[in-house]
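Missing here is one protein chain; the remaining ones are kept as they sit in the complex.
Chains: A and B, in written order; residue numbering restarts at 1 for each.
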Amino acid sequence: MAMHEPLIFTHSRAGRRAAGQYPREVEAKVPEHLRRKRPAALPEVSELQAVRHFTRLSQLNFSIDTHFYPLGSCTMKYNPRACNELAMLPGFLARHPLAPENLSQGFLACLYELQEMLKEVTGMKGVSLTPMAGAQGEFAGVAMIRAYHRARGDHERTEIIVPDAAHGTNPATATMCGCTVIEIPSLPNGDIDLDALKQALGPKTAGIMLTNPSTLGVFERNIREVARLVHEAGGLLYYDGANLNAILGKVRPGDMGFDVIHMNLHKTFSTPHGGGGPGSGAVGVGERLLPFLPVPIAAKEGERYRWLDERDLPQTIGRLSAFMGNAGVLLRAYVYMRMLGREGMHRVADFAALNANYLLARLRAEGFDAAYPERRASHEFIITLKRQAKELGVNAMDFAKRLLDYGFHAPTTYFPLLVPECLLIEPTETEAKEDLDAFVAAMVAIQREAEQDAAKVKGAPYTLPVRRLDDVRAAKQLDLAYVEPEQGA
Amino acid sequence: MSAIPANLKYLESHEWARAEADGTVTVGISDHAQNALGDLVFVEVPEVGAVLTKGAAAAVVESVKAASDVYTPVSGEVVATNDALKGSPELVNQDPYGEGWLFKIKPSNPAELDTLLDAAAYGKVVEAEH
Partner (left out) sequence: MPFIPHTEADVREMLATIGAPSIEALFEEIPAELRTRELTGIPPALNEMEIARLMHERAQQDGTPLNFIGAGAYDHHIPSAVWAIVTRGEFYSAYTPYQAEASQGTLQLLYEYQTMMTRLTGMQVSNASLYDGASALAEAALMAVRAHRRSKSARILVPATVNPTYRQVAHTITEGQRLSFDVVPYEPALGTFDPKRLAQYEGQDITAVVIQQPNFFGLFEDVDAITDWAHANGALVIAVVNPLSLALLKPPGEWGTKGVDIVVGDGQPLGVPLSSGGPYFGFMTTRMEHVRQMPGRIIGRTVDLDGKPGYTLTLQAREQHIRRSKATSNICTNQGLLVTAATIYMSIMGAEGLERVAATSQQQTTALVEALTRIPGVTLAFDGLRFHEAVLRLDRPVAPLLAALAERGIVGGYDLSRHYPELGHALLVCATEKRTDEDIARYAGALAELLKSA
């Protein structure tokens, strides 16, 4: 593994260039007062220098292709290479988003079929593929709920109920939509507190945002009761699909009573995480919200495909992107779903649950504490290191950093906020048993280290390009862009 | 054990208030609060002249792991803010009841001070959180 690579700017030399990439030189016509006086200080390197620099940078990363990556709620499953290659076929890659419909039939066919498959697995009546990430999907969902109430003449419904275990995007989204967030607690066993829910419901309730299985890694057993209560109070149910991998093909959100759902195609449907994105947060809706879907939407009329826009859906909440969302991501999800097919779609959750429950059982057998020991794991589970933190002074962060030395990307730490010193672990279905066993062995080794030499664990990692970084300094002495050292300094 | 000076008043949300001789009220966050937040990296104080209602969010204290609102214990006009915090937010961690003060407010309704928690009552709040 490469251990260090200087900033690209240090490789620059005045006049160095990758001339093979430049078109011929021509003079630009720009009025004097608008002309750029000095060129931007971008790198001046040869093509090889650029290639070497960025290749070496890539070698400083952990990734699914190189490491087991059990990040809870992120679903780090294998990103099939075929998805990438086929989404980047020249016909799709060179196509302009505004090309006329008669030059878009192949592309639209893929998108239309993707919409249909997503409707089928979620039990919803309509799908829009335009939201570009889960958070945008959430936004679309809450905006549609508000639009629905307003269309009925009900302007009082401005409250969104959110469990305290929810992902941060849920309350942030509700605020962005101009709603007030009402937080309700979860019970010690992980289910929603129904009494708290009843108290929170009322004439101002627009809806509730739920994840099921919840972020605590357990299935919300009272879901039908929750749905009944919320609907009776006049509110709608929003489903955060981040954990769809746990129930794909087993139970459908539409059948659970949800009115709107967002899916994270970059989680459940295996599109690449790319170091932070791009994602895709497709939304699905039941009958009530169909008129409000964000546009454009692919439609099929006879044997031809076309786009539906504001003229076809006059009550749409509008557009979330300049074009139709992250098209390339959608094509990757389409290829993945076609490769899983009907049988495969039912079995993803089988092996996701098998791997999660196996890992949970092995870790418990080795003495680790599960946050919800009486519950089955869904596709993920929580281990709490509260005891180790108290008795040994070694906490979840320390275990996470030491796992890096053992060649594993750490699980999600300190989320959900409800469980102290937690590790949220999601192996996904694409990991082999031996890799899970190796992870357990590493956790056991770290536990032993913690008992015998706590300082060693607390000082980890040791074998990566950097040791632990000074976060406080990063936030106090802001260095967010490289400034060249002064000449002659 | 976090320090809870007996001569101050407190809010459940961990702010302290000190009535000064000139009639103004100095506001800061408690030792318990600064400890929970960790090293502060930034403090956003209200504008001098701002008119606030009791319980309104007046300032923000930011650490690496959290950014928390600071609520004003009394209604009134902000008459001074602690400029030293701009370059040294860590003053709040080092001396939360002294050098780490956040702002001074001229109370429009001095009776509000009597509704605040005293040191003993605030001590119980802190105990319950553990």
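Criterion: a residue touches a chain if its C-beta (ideal position, glycine included) is under 8 Å from a C-beta of that chain, and two chains touch if they have at least 3 such contacts.
For clarity, every value in this text was computed on a predicted model and none was experimentally measured.
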item: Touching the absent chain when the full complex is considered, from A:Leu210, A:Leu244, A:Ile261 or A:Leu340; value: A:Leu340
item: Interface with the unshown chain - residue positions in subunit B; value: 41-42, 44, 47, 62-67, 69
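One rule holds in what follows: only the chains that are shown with their structure count from here on.
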item: Averaged-CA centre spacing for the pair subunit B and subunit A, given as whole angstrom; value: 37
item: Residues of subunit A defined as touching subunit B within the complex; value: 471-472, 474-476
item: Touching residues (chain side subunit B, partner subunit A) in the complex; value: 38-39, 41-42, 62-64, 89
